[in-house]
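Note that this complex is displayed minus one protein chain, with the remaining chains in position.
Chain nomenclature is as follows: A, B and C, assigned in order of appearance, with residue numbering initiated at 1 for each chain independently.
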Amino acid sequence: MTAKLRLGMVGGGQGAFIGGVHRIAARIDGEWDLVAGALSSNPERARASAAELGIAEDRAYSDFNEMARAEAAREDGIDAVAIVTPNHMHAAPAIAFLNAGINVICDKPLAATTEDAEAVAAAVKASGRHFILTHNYTGYPLTRQAREMIAAGDIGAVRVVQVEYAQDWLTEEVHNKQADWRTDPAKSGGGGAVGDIGTHAYNLACFVTGLKANALAADLTAFVEGRRLDDNVNVMLRFEGGAKGMLWASQVAVGNENALRLRVYGSKGGLEWDQETPNVLRFTPFGEPPRLLTRGGAGGTADGQANLRTPGGHPEGYLEAFATIYANAAAIIRDGSRAGAPLPGIEDGLSGMRFIAACIESSGNDSAWTRL
Amino acid sequence: MTAKLRLGMVGGGQGAFIGGVHRIAARIDGEWDLVAGALSSNPERARASAAELGIAEDRAYSDFNEMARAEAAREDGIDAVAIVTPNHMHAAPAIAFLNAGINVICDKPLAATTEDAEAVAAAVKASGRHFILTHNYTGYPLTRQAREMIAAGDIGAVRVVQVEYAQDWLTEEVHNKQADWRTDPAKSGGGGAVGDIGTHAYNLACFVTGLKANALAADLTAFVEGRRLDDNVNVMLRFEGGAKGMLWASQVAVGNENALRLRVYGSKGGLEWDQETPNVLRFTPFGEPPRLLTRGGAGGTADGQANLRTPGGHPEGYLEAFATIYANAAAIIRDGSRAGAPLPGIEDGLSGMRFIAACIESSGNDSAWTRL
Amino acid sequence: MTAKLRLGMVGGGQGAFIGGVHRIAARIDGEWDLVAGALSSNPERARASAAELGIAEDRAYSDFNEMARAEAAREDGIDAVAIVTPNHMHAAPAIAFLNAGINVICDKPLAATTEDAEAVAAAVKASGRHFILTHNYTGYPLTRQAREMIAAGDIGAVRVVQVEYAQDWLTEEVHNKQADWRTDPAKSGGGGAVGDIGTHAYNLACFVTGLKANALAADLTAFVEGRRLDDNVNVMLRFEGGAKGMLWASQVAVGNENALRLRVYGSKGGLEWDQETPNVLRFTPFGEPPRLLTRGGAGGTADGQANLRTPGGHPEGYLEAFATIYANAAAIIRDGSRAGAPLPGIEDGLSGMRFIAACIESSGNDSAWTRL
Partner (left out) sequence: MTAKLRLGMVGGGQGAFIGGVHRIAARIDGEWDLVAGALSSNPERARASAAELGIAEDRAYSDFNEMARAEAAREDGIDAVAIVTPNHMHAAPAIAFLNAGINVICDKPLAATTEDAEAVAAAVKASGRHFILTHNYTGYPLTRQAREMIAAGDIGAVRVVQVEYAQDWLTEEVHNKQADWRTDPAKSGGGGAVGDIGTHAYNLACFVTGLKANALAADLTAFVEGRRLDDNVNVMLRFEGGAKGMLWASQVAVGNENALRLRVYGSKGGLEWDQETPNVLRFTPFGEPPRLLTRGGAGGTADGQANLRTPGGHPEGYLEAFATIYANAAAIIRDGSRAGAPLPGIEDGLSGMRFIAACIESSGNDSAWTRL
């Protein structure tokens, strides 16, 4: 075993949610050590958060620009930085680290504005560094398997895509750290649920089908009185090649926790997958009995078998899928090649930004079909 | 027990599908005797079909007009006629029997054209007879229970409606009696899947929520080469009061048999029901654990408990739900009152026709929002 | 269509449960007319019950012996009698009708005592009449399909049988017509849950596997204070050929409605079926993905396809399975042959009685292995 890679983190201080998830994901496969962080812009909280995480004092920054400079200058500087701030704070640190020659692992969506997103893309291009966007649901063995099966023609030509992501935690007016920035246009961008979870659904549909969407018609709604961003997202999609889709994302769908679900139907078969029971993929060849493909079970594809930690029947979940993103990131940073690791990157980030923008535009234009 | 009611049937001869279903439904609760029929317009097949069903020779007609006249003239004439022909053959017999003073139980959709539908509606009004449209999924105890729960405010104000009806039997080009008329505009009307199953989905959503839809945006597709009518239906809906909905109907969704599924979310809770496992209704009060309400189980409402033939755990299904339509029809014909029986009728038929027409219009108009 | 067969009924008057189920089952396929009955031993209730069911006054008996004599003497006498009384009242009417040359359809278990059971068996043999025991769960298309698949070697040699039947309606002390006789040794026989539902589970296991059990070890319990018969049944089974089994039947398993479930594992595959979702059979060939075989779906066997009333996805349930018993009974009465209809009969009845007796004996003998 070569030595562990060194990871830095921007955001994710005390009280944050997704930062902790990134840290567990980075630990699971033993490929990363968290050694530096600008965990908060508040110096005191940054220091305290770093101390809790065992980060040395001299690598506990409160300014990400300083961190990028300092880490780039160290011999034992970080191999990559994880950016886990609210949306509007993705672009600046991403650009700073890329410009400093440091690989970036960034939470989604890519940014709060199109301008920011394009600036990141430019920095990725200019730097030649790796940029990985944590569309973590693509890390599940069975979403990858579904992708390979479709690419191999197992369901024929894709015709129908049904994707949905339903939650209920914003059913009522709620105020906490997570809710506040997600419902604040200044921090989240112009999209609410559409950016927070709609982009995951859209990304997963494109990832699995291998298709690009050409156009969409959207109807966004904010059901909770006083809410400034959408909490329910109805979208019709048209894909290249003629496939048609529907996408529903909601944070007011009472009784749903984190119900990301994808169904794809082609001329020869269908595939269905549900994030809350992620260890089974329903495969329905036309005219034959439905088959239940399990994580680690019979009928697995190369990618479906590639990142298993336990045999079938030992449920792996959200954190393991997320960990696979980190394990794959480590592999490509070590190898310098992305071959074999279907990791979401800057193109997916830009695509997600176009999706958000198109949804907002279409919804504001009486759901007119809008190009992507 | 008063004597059984006398039922006649138009359509449903040898080789038909839905006629047989109506006959079983009429038998289950012992309220009806099938005594007359114009089972086919082919005299020979009409006679043979009638003989198989134990219908006396003198009441085996090949012309529904003659049947309406003759039955109206008999002292022991039929109490109601079931019309189970293809769509384009609903209106003429319906009008003939209504004009002869005979109650009508008619398969859905109401007709193949708006003109025909309005003519039926006029005949209903003029005749004062009962007209029942067999949107049979409203006969399930738990769809009725869901309707009562929403009316009682159990989920608060309805916000989000997700309804879908997925099948796969038209995945490839197929030719048989059932497929042929359903894919023939001359017999089915301008809608394919949208009329055949989309209307069921739409009706169920309105029935359960108690809401009317104001407008829709639709994207209809015929995926199978050479098919003249839609086989996949994507629709966004806007309901009175601000609720938003999505409706998906497909006959090319490989791996789905008869997957009618409704999910409704309100400000205080949610309800989910699936026709293929119809004996459970998932109820999710906000902030509480989801509850599984079963047919005949604890927590039943009046209508949910009203037409049970067996205790909970003894699965009742499609035929029992259909039978409840017939049992309720018998009750209102005996009583002369519809009170207490939430049976779909002429208004639902007209609503379904508007739905089909609006879908076709919107889809032809680049999915523009279209009034209902 | 030949004329309907004529059915009589003993038991099943006002307030009864299973009698109504038999009547619906007899109606569904249109093969039977209920024309005579000794619905109660109370003459007034017998008359009133008969009137409610449209039975002519002169065929409303209060004495089953008289009914057997009178019906045997009529030209239009009944073709079969359904016996739907409590267990201790099965044998006498069964023998009376058999001796009168009338076919018998009898509810299970066969009788309350071994002596009664043997007397019925003797009468069956002497009379040459058909005797059908309504182990109705064998009427489901997918239990029959499972049976055919095992017979065809689809799962190899049977090794492991897990069968259970869980209910909760006797969780507390309860008094009503159904509970009273089932918990009264004088009416139910020496077995409580073991006779009422354990026999169904045992019958289904033997029916599907095609195996006979050689011996059992049982531990019966009455959990509710003051209850005189078992309400929970734990059994280990040894089958001919070396297969091992477990059988659990309980009427105090809170949260279970009518959960009859069978799982069979062989050297090459497995089969799993659950009565509450009866339209799917899980088939697991070793080393391959599990397959979901549906009622009416791909992969059906001859018996699995033989008694379908609707296509796949239109759930058929308990009443349809029961109706298949009646439809098959009609067929064998018309044909005089049982070929092709896997109907439970007198041998199954005797086998069930031996099962009950062996459970009671074993349980009283510290669960010693007891021959069947």
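What we mean here is this: a contact is a pair of C-beta atoms (placed from the backbone, for glycine too) under 8 Å apart; a residue touches a chain by one contact, two chains touch by 3 or more.
Predicted, not measured: the structure shown is a model, and the values here were computed from it.
Novice: List the neighbours, among the chains on screen, of the chain that has been left out.
Specialist: Counting the whole assembly, the omitted chain is in touch with A, B, C.
Novice: Touching the left-out chain: which of C:M246, C:A306 or C:A331?
Specialist: C:M246
Novice: From the list C:G19, C:G266 or C:G297, pick the residue that touches the absent chain.
Specialist: Here the residue in touch with the unshown chain is C:G266.
Novice: Sort through A:N256, A:T324 or A:S367 and give me the one touching the missing partner chain.
Specialist: A:N256
Novice: Touching the missing chain, which residues of chain C?
Specialist: Residues 155, 159-160, 162, 164, 168, 171-172, 217, 219, 221, 223, 232, 234, 236, 238, 242, 244-246, 248, 250, 252-256, 263, 265-270, 272, 282, 284-286, 290, 366-369 of chain C touch the chain absent from view.
Novice: For review purposes, identify every residue of chain B that touches the missing chain, sorted by number.
Specialist: 283, 287-294, 297-299
Novice: So that we can see where the missing chain sits, which residues of chain A does it touch?
Specialist: Against the left-out chain, chain A lists 1, 3-4, 17, 20-21, 23-24, 27-30, 51-54, 167, 169, 256-259, 275-279, 294, 296-297, 309-320.
In this section, only the chains that are shown with their structure count from here on.
Novice: Could you work out how far the Cα centre of chain B sits from that of chain C, in whole Å?
Specialist: 35
Novice: List the centre-to-centre spacing of chain A and chain B in whole Å, with centres computed as mean CA coordinates.
Specialist: Distance between chain centres, rounded to whole Å: 43 Å.
Novice: Where in chain B do residues touch two or more other chains at once?
Specialist: Residues 256.
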